[in-house]
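One chain of protein is taken out of this complex; the other chains stay put.
Chain IDs A and B follow the sequence of writing; residue 1 opens each chain.
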Amino acid sequence: MALENIVERCQDLYEDLDFTSVRAWKEAGANRKVIGHMPVYVPRELIHAAGMLPVGILGGGDQLDVIHGDAYYQSYICRIPRSTIELAITGRLDCLDGMLFPSTCDVIRNLSGMWQLKFQDKLIRYFDVPQNFHRDIGGVFYTRELQGFRDALSDLAGHEISDDDIRASIDLYNKNRQVIAELYAYRSAEPWQVPTPEVYLLMRAGMLLPVDEHTQLVHDYIAAAKAVERPVRDNCRVVINGLFCEQPPLGLLKSIEMAGCYVVDDDFMLVARWLLHEVPMDGDPIHNLSDAFITYSSETSCKYVPNKKDKGKYLVDSVRRSGAEGVIFASPSFCDPALLDRPMLQNALAAHGIPYTAFKFAENSGQLQPIREQAGTFADSIKLWSAA
Amino acid sequence: MKTFIGIDLGSTTTKAIVLGGDETVLGRGITNSRSNYGIAAEVAKQEAFLDARFFLFRELLKDLPALKDDLENFLNNFEQDFRLEQYLEQLAELERACVESSDDDRLGKDGAETRSLLAAVFRQLNDEAPKLYEPGSSRKSDFFRDIAGSQYSNASESTSQDSRISFESMLNVFDRSIIEVENRIGSGADEAKFMSALERTCKRSEVFTRLRGDLRAPLENVLGTAFEETYVVGTGYGRATLPFSKEHIRSEILCHGLGAHIMHPKTATVLDIGGQDTKAIQVDPNGIVESFQMNDRCAAGCGRYLGYIADEMNLGLHELGPMAMQATRKVRINSTCTVFAGAELRDRLSMGEKREDIVSGLHRAIILRAMSILSRSGGIRDQFTFTGGVAKNEAAVAVLKELAWENYGKVQMNVNPDSIYTGALGAATFAQRVVLH
Partner (left out) sequence: MTTAASQQADVQKEESMLLQKAMIGANFDALSTAHEEGKKVSSTFVPGNLNELLMCFDFVRNLPEINALQSAMRKKSGGYVMEAERSGHSEDVCSYVKSDLGMMAKGQLGPTGKPLPTPDVLLLSYTGCFTFMKWFELVRDQYDCETAMLHVPYQADGKITDNMRDFVVMQLKEQVIPTLERVSGVKFDIDRLRENLRESAKAEDDLVWVLQSAKNRPSPIDAYFGGIYYCGPIFSAFRGSKEATAYYVALRKEVADRIEQGLGPVTPEGVMDEERIRLVVEGPPNWTHFRDFWKMFYDEGAVVVASSYTKVGGVYDYGFRHDPDNPIETLADYCLGCYTNHSLPARVDMLCDYMEEYNADGFLNNSIKSCNSFSAGQLLMLREIEERTGKPAGFIETDLVDPRYFSPANVKNRLESYFQMIEQKKARGDSRTAA
């Protein structure tokens, strides 16, 4: 497939607030079920193993009129739950048979209760992941939680989910993680070849498409991107941080690149990059998923860091690994995890002499000019600094 | 005559309603709220009583067969002439205040020349006054501060051209004096003004001249009617500072709910968008408030937002609606934050978007905000009454209707031309109920 066709397809999926592709998938077979999930992390392998389609629900973006959603929230609460409620109230999420609310923050946590009050006929689950990373403590708790989730999914599916089903799903998701890692490595090596808005759209597509289809799409994209030659610009290289839950308007990502920054690492769609290695195929698959979470999962502001010395390490590592020259914190307004964490991450960067800049956004931010200016100034200062 | 008075102190204007014993609205009065709510309340009330006299006069004139076809024409002329008399009286007060504040103690050697300039300026203002109140003329504002201010500024600009005294210092004189005049409660010599106004009007046409005697009698009758202020209820933003005791105060929510019910008895949902806040109110069939929601502590999306946009674009507030109606494209504006609105506006203009489209998008943005508050209060039910300053804006009304129908079906939407008086009407009705029930 040609590059522009792939991007166009992803763009169409991204703009479609009616989840047409999901509806089509559902109608293509008897008794197909769809489980929605909010950011940051849920074990999609289990949903897939139940024969269901996991779908990332990421708010309404900047093209949705939010009328009823706003009625549920005070002005000091972030944007993603309002537009998510709007999507539900306007019937756009009717195609979902269940909805998962990970333990991202108090707002998403309470959103699970709102769903329980308003949409009682669905499978609604608050998905609590441990903040204790000892195999014998947090690991035991999480394994049992996963087992409980597996049981709930079997009830909904009307059949058992066998260990082999789960292993098969783990295999598919391992492949998906692998191709995404390849995509990120390619971008960090040749960022002019892989514009970040395209990476973002590809990752978004992964929130809607069946996993194998998405894996193929990313493969195709990488092949197509390698086949064209794009102009190299004198941009600086940055890591962007804070986009793990509420989504940036596409314009924001474009603005950052236009302002002279190549994004070489990010925290988009962490669910797809959460487990840092392949999950083993042999042994007890539930245990394997649990152990992967406990021992080699990503880090983000929603996760507790047991030791002070490790705070912010992941971000410093990301800068080093991707050869970035600085970090842009793009934090959603009123986002507790991102905003409370930011000063500590900034301290960690400062301790390593890594420059950073920070601004806030909302999924429907209309004014990108200040962001362009700020990113541009940051890029200039990095260039001056590295020249000096 | 027993009267029941409702006063609604808004952040920008203060409104008064005078009700008669039989629930008839006798008079309406409005004034700018100034920094002194006590005076604003008093002035609005006086205006409402003046309006009540016009009302009673009109009622009596209906029985005058000779005037039949000329009734409206006569009353229009008469009201303009009365306003002119009022204006001239206030001009005289203003001149006195200006002269007083230009004494030698304050201005030293400039005093004498300033005073002579003032004399010239006020001569001109007096000369120009009748033209302002020609029948059919329209003024941007009916408040003395605004009318006199713009006249004074024009006159002193030309007068001061060849003078040592600068235009600036002439304006300073005005600024020092206007508050005093504005905060003076009317002279009370209304009878004289009514009679002089009648003389002026009678000179305007042969018919009126002929009827002079027939007109004087009912007017004297009306002027002879004593109004008893049987009960006053105050409401509104400034009610905490009203010179009334607690029993005479009702919340603006209750008053708006009841006022809307009196205007449109089938009202179930009320939306009021005022300068500082937006209220969504659900009322029962008797006009009793069942629930309400207001904008949160942030004033995003209230009337003031439109005022801010108008200022940014250098337009009058009343010009925004018509401009928005000219839009040809839908522009999505996501920020209803007053602070950011200016920046977003400039950003979009610089990107080449059309003013009309942007202004239309801004209207849509504030109505979307109101829709959320409505949704929060329990949605829109039939009938739906829209009140407040923004209800005078045709573009806002159009978007509201579109969104209301889209989300809640074809409810009947009421927009009363007197909707600015909704709160005052509710308050007056409460006043009446206190006494009658």
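In this section, a residue touches a chain if its C-beta (ideal position, glycine included) is under 8 Å from a C-beta of that chain, and two chains touch if they have at least 3 such contacts.
The structure presented is a predicted model; accordingly, all values stated were derived computationally and were not measured.
For the chain left out of this panel, the touching residue among B:Leu71, B:Ala92 or B:Ile288 is B:Ile288.
Across the entire complex, the residue among A:Val7, A:Ile57, A:Val107 or A:Val319 in touch with the chain not shown is A:Val107. Among A:Ile6, A:Val34, A:Ile57 or A:Ile77, only A:Ile77 touches the chain left out of the display. Residues 237, 240, 250-254, 286, 288-294, 296-297, 376, 378 of chain B touch the missing chain (whole complex, contact as defined above). Against the chain not shown here, chain A presents residues 71-74, 76-77, 81, 103, 105-107, 109-114, 116-118, 125-126, 128, 130-132, 134, 136-138, 140-141, 144-145, 148, 301, 304-306, 308, 311, 331, 333-337, 339-344, 346-347, 360.
Methods note: only the chains that are shown with their structure count from here on.
The touching residues of chain A, when paired with chain B in their complex, are 62-63, 65-72, 74-75, 362, 364-367, 369-370.
Residue ranges of chain B in contact with chain A, taken from their complex: 296-298, 300, 332-335, 340, 343-344, 347, 368-369, 371-376, 403, 407.
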